[in-house]
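These notes are about the structure you will find just below.
Here's a slice of the assembly, chains where they normally sit.
When the chains are written out, they are named A, B, C and D in that same order, and each has its own residue count from 1.
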């Protein structure tokens, strides 16, 4: 599994959740987790959580640390949503904040947004953590400064967990049955 | 998803990892997480981690808190091994210990064993946490007394996470593609 | 599995076959079967049976009893088309009419339309039974008056069958092999 | 899909539910439904419904009409159990009896047994209908004489339904999504 931190600022507008984004941007032909920093401003047409659409939510942040995951190995909604929990949990542990479902909280305020979905050909996850925010919690408010380091830590840990799971399933016998 | 804590002591010998164990013991016809307390003494024939078999490991503990998970919804090794991480992580958070892969550590010593596998018809996970141990870390050593409460907390949280994921995937649009 | 009968009249125009319709209308985050009464007027762009499109068929009825099924548990065309047969059969038995494939017939005339399909995220089935019709058979012509009761009977029976199947597969051993 | 009625009497002892039985007996390399007449005496080791095993049920009948289905096209417990309902329903309609889940009833008495399961390589269904029985309902008691004809009718209809479904899924567009 490939990972990268992109130094340039990129606006996350939801289009990065399209299948094959990492290939178009970086030419990557592996499962991957890519991180970058930039504003978050998701257009309704790119909103994947239909609850947000129905409720007319605005998905906006002046500055976020973004993670874009793409898997081609097994395209299953259930697996992808489970991997999303794993990713959010990894971020939670590095930040030492609270997690509720796929959301991180700091001081009772929401620190992150996240979505996971599939197309016919791949599975995608987005996790965005506020770097700056007036309305919500943010790394800035937490006094957490090394955002780039966090990005790399989370990418590395997620890639490690996925690869570790792949090793687990290559040394495990099937269960028998009553 | 059903869950239960069984009050009677049960020796975990690996046979509980067989598909349909919860049905034979409790008549449960749902996906389930069942917990109980008892010794751990896994016969080689029931060892699922082939690494243990190859290395001649002994899987023994005088007293453990056991969790037996069974899913029929989607029988995938990859999904099951990912759910296993979720389960181990839930226990980690209630106990405030270290996690490395599927193992919990306290004071640098191993606190738990865990395995996940599938048969053609269902997916199974075992997590065992030492209550007593001479050789390894244990809840007893940690001064953690309310084992029954922990059992129920972990069962409830795991069942909640799984159900929450099921709700997530029922409000999420597919991704489009470049 | 959730089910509901909606009292308001809804025009079935094919858009109800989109994935997540039940969530947008009712906020349901479960597999579901929803029924309602209303005209049927499917726009070509929403026609799912390509044979209808190719043959330039008109899918129209002045008044129909509609069933909209959505499953997220296992997204398979084959499974969905098999469940469709089950649904059509349930309606057949309550109405005591003839079935040929996915169509119901009364007095040699077609009484219903039905289609089943999938998106990447869910499986959908539509069954529409004429309440009124000049051209085709209808419940009205059959003297069948309690349409609302029929709606609820079919919803309940279908939900029961699906749940019963889920119970079956949680008490069944795998087959062995020669 | 291949089908056959075997003229020789065969004792159904559960071994026919093994994967590849039709190949070993008839050399068939297709999905198939095979019927034959013979006693039913299932050894506990071949009992697939664990409920029967747990409850110590005896699966015995002096004479039954048996159907053995095997599918290799898509090995899914959920699909197989749904196809089983379809098969039982086909028999129900030819016999004009009652159906409850996978069981047929005549005059309030059980007329049939049925089970569906999978191995890693194929899906299997057994349906047995009493031809003679002291304890349960039977075709004999119903005055239903042409058992061979029934066998062929059910085989043909099941094979037709499966093939018809295969045609359905080859003319159906995917659903779009909200």
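As a working rule, a residue touches a chain if its C-beta (ideal position, glycine included) is under 8 Å from a C-beta of that chain, and two chains touch if they have at least 3 such contacts.
What you see is a predicted model, and the numbers here were worked out from it, not measured in a lab.
Novice: Total copy count of the complex, if 4 are in place?
Specialist: Result for the total copy count in the complex: 6.
Going forward, only the chains that are shown with their structure count from here on.
Novice: Report the chain whose mean Cα position is at the greatest distance from that of chain A.
Specialist: Centroid comparison gives D as the farthest chain from chain A.
Novice: I'd like the angle of the rotation relating chain A and chain C after CA superposition, in degrees, nearest 5.
Specialist: 120
Novice: Would you kindly tell me how far, in whole Å, the mean C-alpha position of chain B lies from that of chain A?
Specialist: Using C-alpha averages as centres, the distance is 26 Å.
Novice: Could you put a whole-Å number on the gap between the CA centroids of chain B and chain C?
Specialist: Result: the chain centres lie 40 Å from each other.
Novice: Touching at least two other chains at once: which residues of chain B meet that condition?
Specialist: If we look for residues of chain B contacting two or more partner chains, we find 19-20, 23-24, 72-74, 119-122, 166, 169, 171-174.
Novice: Can you list the chain A residues touching chain B in their complex?
Specialist: Its residues touching chain B are 17-21, 23-24, 47-51, 73-74, 76-79, 81-86, 89, 101-102, 115-122, 124, 161, 164-166, 168-169, 171-178.
Novice: Under the stated contact criterion, what part of chain C meets chain A in this complex?
Specialist: 20, 23-24, 27, 72, 75, 120-121, 173-174
Novice: Note which residues of chain D are touching chain B in the complex, please.
Specialist: 50-51, 54, 75, 77, 117-120, 177-178
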